[in-house]
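Here the complex is missing a single protein chain, while all its other protein chains stay put.
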Amino acid sequence: MELGWSTSDLEFREMIRAEISALVPADIRTRVENIQHLKKEDYQRWQTILAERNWATPAWPPEYGGPGWSPLRRIFFEEACFLAGAPRPIPHINMIGPVLQAFGTEAQKERFLPGIPSLTEWWCQGYSEPSSGSDLASLRTAAVRDGDHYIVNGQKTWTSWAHWADYMFCLVRTSDAGRPQEGITFLLIDMSTPGVTVRPIYSLDGAHDLNDVFLQDVRVPVENVVLRENEGWTVAKYLLNAERTEIAGLGQTKRLLQYAERLAAGQRRDGVTLADHPEFRSRLARIRIDLKAHEWTVMRVMAAGHGDASAPSASVLKICGTDLLERTSDLLMDLGGPAALAYDPAVHLGRANGAAPYGHALNGTAATYLEFRKAGIIGGTTEIQKTLIYKDAAARWGTS
Amino acid sequence: MELGWSTSDLEFREMIRAEISALVPADIRTRVENIQHLKKEDYQRWQTILAERNWATPAWPPEYGGPGWSPLRRIFFEEACFLAGAPRPIPHINMIGPVLQAFGTEAQKERFLPGIPSLTEWWCQGYSEPSSGSDLASLRTAAVRDGDHYIVNGQKTWTSWAHWADYMFCLVRTSDAGRPQEGITFLLIDMSTPGVTVRPIYSLDGAHDLNDVFLQDVRVPVENVVLRENEGWTVAKYLLNAERTEIAGLGQTKRLLQYAERLAAGQRRDGVTLADHPEFRSRLARIRIDLKAHEWTVMRVMAAGHGDASAPSASVLKICGTDLLERTSDLLMDLGGPAALAYDPAVHLGRANGAAPYGHALNGTAATYLEFRKAGIIGGTTEIQKTLIYKDAAARWGTS
Amino acid sequence: MRFDLDADQRALTATIEKFAHDTYGARSSRTPEDAPADYSVSVWRRMSELGLTGLCVPEECGGLGFSVVEILLVSEILGRALSPEPFATAAIVAAKLLEASAAGPTRDSMLLAISNGEVRLAPAFYESVADYDLQSVDARISDEGGRLYIHGVKELVVDGAGATHFIVTARSEAGEINAYVVPVDVEGVKVSPRLGLDGRWLASAEFNGAAVEGDAPLFESGEALANVEHALDFGNLSLCAEALGLMDRMLHLTAMHLAVREQFGKPIGTFQALQHRFADMVVAMEQSRSVTWMAAAALESGELGAGASDLSAAKSAVCRYGRTVLEGAIQLHGGMGMTADFELAGYVRRLLAIEKTWGDRVYHELRFLEAS
Partner (left out) sequence: MRFDLDADQRALTATIEKFAHDTYGARSSRTPEDAPADYSVSVWRRMSELGLTGLCVPEECGGLGFSVVEILLVSEILGRALSPEPFATAAIVAAKLLEASAAGPTRDSMLLAISNGEVRLAPAFYESVADYDLQSVDARISDEGGRLYIHGVKELVVDGAGATHFIVTARSEAGEINAYVVPVDVEGVKVSPRLGLDGRWLASAEFNGAAVEGDAPLFESGEALANVEHALDFGNLSLCAEALGLMDRMLHLTAMHLAVREQFGKPIGTFQALQHRFADMVVAMEQSRSVTWMAAAALESGELGAGASDLSAAKSAVCRYGRTVLEGAIQLHGGMGMTADFELAGYVRRLLAIEKTWGDRVYHELRFLEAS
């Protein structure tokens, strides 16, 4: 055990902060700091800038073009991006990328990996279905073999960014034999295939991130299976582990806290700034403290690598992240004061330019509160995560 | 619906406040306001004073000697007792009393009711057993008929005040046939019967309120059965309803809040009184507000009478009361500051006289926090109550 | 003290429930951007025919002269139906404020017009968007030979976009705060609609020398602010009761979802953790009802200033308990709870808008502390 940081690590930190700070385009930075939703092009522009320096996929191993950073340096990189007002990394980079690297054929790697770092090809995740949410293994979208294709029929839902996506990685049922988990296949679907229909789902805050994806007689070449037919559950479980630091929501939480602190420093109520207001001062302090704890939990997980039973689990990270996102967005709702009563979604969601009636910061308060009610639902509900934590914990602490 | 109070009610309120205020003995009042534990004699002395005015059993119907007050007047009476620093009413008055009135034989009523108002005979409740807590119906203390007696064997536990008690009303198993609830009998046991052994259980705060009660070949006359053999569950359910306003813990919560407010007004920290301290001011306000809500919920239940499905249930009252007791005692722990590190149990628990090193108020902070960790456990755990609330709620809201 | 309804109250309830059912049916919500200026002149007229717009207006001014109990009953039903009509603003706050105002032609004619459903008055008291301070008033009156004109800007005017009149606080030439009625259609009034959190339309109202109705303030010198606060207390009582209706509907939607939605081969309502979260919502709803009724009892006397402490206790608690209910409802609905197109969304947004109208939790906790 050694808790210090080396000089070279600290030098790296200085370097990356300065570099990233110079790289973020001003218009993107403004939108990020105003907590406005970004456009697809914003994400692509930023990832392209990073890709030119080979920093677009910090968690990928060097043989696939990753920069080969230690976990600590990845944290410093993320911190630098955060401080510079860069867009958050698109989660799918660390989902479909590692999956293809671990399970993909050479042909799949050659075909799909190059489009990921700069987001020239956009991916979405087809997991949830109308009847399969927490109980993912009950999914019913069926793929039936027909020569060298599968014919896929079914519906995916709550699919983030399906309307931007070129490809969808998804779980489909290829067999009803055995346990529900045993008949599932991990399949890559070209979203331009006939029979794929995307329908928007508007969220509480008015945003369009989510979609229904209808699949009607969609023909998918068999070479788009990852791993093997009926072994999709193995891939899905691997992916869950690969995304566990994504699921921690550390960057998003930091961004919300930064937003809250800026608002608190700039707005006055009852004769004091909100930062000094008795109602808000200690709530802000506790969120800052819990965020520090969370950041160290993430570091512990990154340092521990796979299979270390004493390290916190992905579920612990998810619970901590959810708790912080819920509390910080809750705080924002309160910080908004009366102005949170008005909300101009067009500006906030990036559908219109210009300023909101009471400014961007106040305009985003209620919207952010509404948006982050999702925190305990997406990526495995809080209830599912707690049950998983208990199972681990009973094995670790429940035996004499 | 009519929300005002009549002039005669308001006159009653004035009258009872003045009367009660003059009746509480000074030494008892001091101990109550210092949040010290009372002695058996304190309770008896106070109930005797009340009994002389026929106020010892406010919830009993007039035919059994109750004063015949409306629910509102009973609330005014309790409020007057609270304000005057009177001991809280012993819960068993409203448990065994109404049970005997509803189910007892004439002989039982004649024998047992007269000893209750002045606590000349003290009762305890023998429900829980080492293996039967939340799952009360699994109780195993067995009563076997032997002529005109039962021979009782088994163990009761967490029995409050068993060491002060002359009688115990308890649930025993008289049959293993049918559902577990069906073989249970409600039995009155003289604590001086040979074979009854009481062993103290010390609580977290060092107090001795609870006991194990061992029953070895205890001979109980058959005339001590209430209702009929194997029909004890009916009595237990009735009793649960009868005690629902007791279970609300309104008086205890008010007492803790009063204690907290006195402490907050008298102690200074960081240059201000605790009442003005940003950490405590809004916590105190929220507890005061939730206590007002709780008081009105109790009023709604008292006014609704039995069987009104739209009135809040006993479980809602229990949850609200528990929440307030937990939060107020939690607040006290914080209000105690550094001084909560020291605790003189002898003085707090009434085993010794004199002052505690840092005064009675500070001496009781940590002790009260420890004591009220019981709130979510006794009288049906929070988990059991929530499950009951869900069952009611699903019936009320879950049908189209 | 009695909590069950008498025959008259049951009749009133039945009438309003029928009205709500006929008018709104199963109202489903829209995304905020698609929402029209939601309230309807024809519905408002129908409400006036039922006596609702004049519910609190004295009988001698054409109203029903009812008080707190009827406010509770009507508001809760409107809440359950997600009625977008400006009941709390135009029928409660405006009526209460006018009733208390100095006798005169403006008072009587406006009260009659409220009862008849001919006008919809929007209270326009706030200038800051950072707090709920009723005393920070820069709007001012100029007196030009007995004709009064108003100058200033009011923000976050609830139900302001479709109002026919504003009741505006402004400073007289002597610098004293008073209240004035200003029709929306006179010269010098500019209304900028602002989309509200609940899809209803607020307004910024700008007054550039707009003529004051009747050329007189509503109150005797020094009496306006206390009466404004008191009228808002009644408005908040209506909002709290409306919140009860919203919560009741959210409980219903959630309980149905728990019964119908299946995962792992059984209804999700069989999972204990979800049952317990629902129980928390039930407790929050019951506490909200208790505290709202408490506030009503405290306001019942109608005496100026009476009940402020209990009303603020109630409003702050309803804000807080409301979060418990709406957050629980969303979580238990899973993805559906996050969907703007599902009925729950409208209830969530309205409950939050109520929270932010006329003082939020922070404001009312402070006011409670100061008033008690």
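Residue numbering begins at 1 within each chain, and the chains themselves are lettered A, B and C in the order written.
The working rule: a contact is a pair of C-beta atoms (placed from the backbone, for glycine too) under 8 Å apart; a residue touches a chain by one contact, two chains touch by 3 or more.
This is a predicted model, so every value here is computed, not measured.
Between the chain not shown and the residues A:Met15, A:Val272 or A:Ala285, the one that touches is A:Ala285.
Among the residues C:Val43, C:Val186, C:Met256 or C:Ala273, only C:Ala273 touches the chain that is left out of the figure. Residue positions on chain C in contact with the hidden chain: 271-273, 275-276, in rising order. The chain not shown here touches chain A at positions 1-5, 9, 72, 281-282, 285-286, 288-290, 292-297, 299-300, 303-304, 312, 316, 319-320, 383, 385-387, 389-390, 392-394, 396-400.
Touching the omitted chain from chain B are residues 128, 131-135, 138, 157-158, 201-204, 206, 210, 267-270, 279, 326, 330, 333-334, 336-346, 357-358, 362, 366, 369-370, 373-374, 376-377, 381-383, 386-387.
The rule we apply is simple: only the chains that are shown with their structure count from here on.
Set against the C-alpha centre of chain A, every other chain centre is closer than that of B. Mean C-alpha position of chain A lies 51 Å from that of chain B. The set of chain B residues touching two or more other chains comprises 281-282.
For chain C, residues touching at least two other chains, in rising order: 365.
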